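One chain of protein is taken out of this complex; the other chains stay put.
Our next item is chain A:
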Amino acid sequence: MTQRKRLSNTPSSSQAKRQSGAFPAQDDDDDVTFTQPSSTQVQRGLEKLTPAQVDQKTAEVVQFFLVKAQKKIPIRRADIVKHVVKEYKNIYPEIIKRATQTFDKVFGLKLVEIDTKNHLYILVNKLDPVEGDSPISAPANPKMGLLFQILSVVFMKGGVVRENVIWNTLKKLRVDPGEKHEEFGDVKKVVTEEFVRQKYLEYVRIPHTEPVEYEFRWGQRAEIEVSKPKILEFLGELHEVDPKSWSQQYREAHASQNSSQPSSSSSSQR
């Protein structure tokens, strides 16, 4: 918090005031003006800058990601360029490359571009969640249990599920989407808005239904962060069944494990 007072005394504060509110609203107009520079452009751009300038900019981008990632909301390239990279946008690919390395090397996090068309990034933890208690834990998030339930149902039912199935499952667990839950608040909002914004779930309208119906799928963050074999293991223990007996899910879990799961075991040997 140190910086704040000093900064508000500097000339930059007038510019800062315009984007007042700590998180400036997202604007959709600016990504069009940004075209990814070519590698020769990047090379030329780098020649004009000192290594210290590039390091400084990288550090700013890393900080920006860290703060935004706390809320688990995907980060738009347009926002990074507009609010942080600014006049360094000709070397944007180089800065992202270095930030990616820093996250990997220092924080054990992976920077993933989950949407290459709209240029959205998320930070994924590369360290495995630990069973049992850490002496000092991250604040427990009860919503994650709710999410895990939903992801399990969607996975076991083949990847797509009508919303009614989910609401009925939750009702059996005494979580009624129509009522205010003491821990989650508005359950329907958490599931269909918060989890969707965080890219854990997709909630899409089924075409041509009357009345209107929606269905759930796994979101991109879930695909990267949540381990399907672990879900099977968990359900197996819960129902006292060998996970292998769900042969289709078992195959899918272990197939995707090898390809898309970026996390854990291989990386921890570094």
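The criterion applied here is as follows: a residue touches a chain if its C-beta (ideal position, glycine included) is under 8 Å from a C-beta of that chain, and two chains touch if they have at least 3 such contacts; residues count from 1.
Basically, contacts and distances are computed from a predicted model.
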Per UniProt record, name of the chain withheld from view ["Non-structural maintenance of chromosomes element 1 homolog", "Ras-related protein Rab-30", "Podospora anserina S mat+ genomic DNA chromosome 2, supercontig 2" or "Large ribosomal subunit protein uL16m"]: "Non-structural maintenance of chromosomes element 1 homolog"
Candidates A:62, A:81 or A:253 - the one touching the absent chain: A:62
On chain A, residues whose C-beta touches the chain left out of the figure: 1-8, 12-13, 16-17, 19-24, 55, 59-60, 62-64, 66-68, 83-84, 102, 105-109, 125-127, 130, 134-139, 267-268, 270
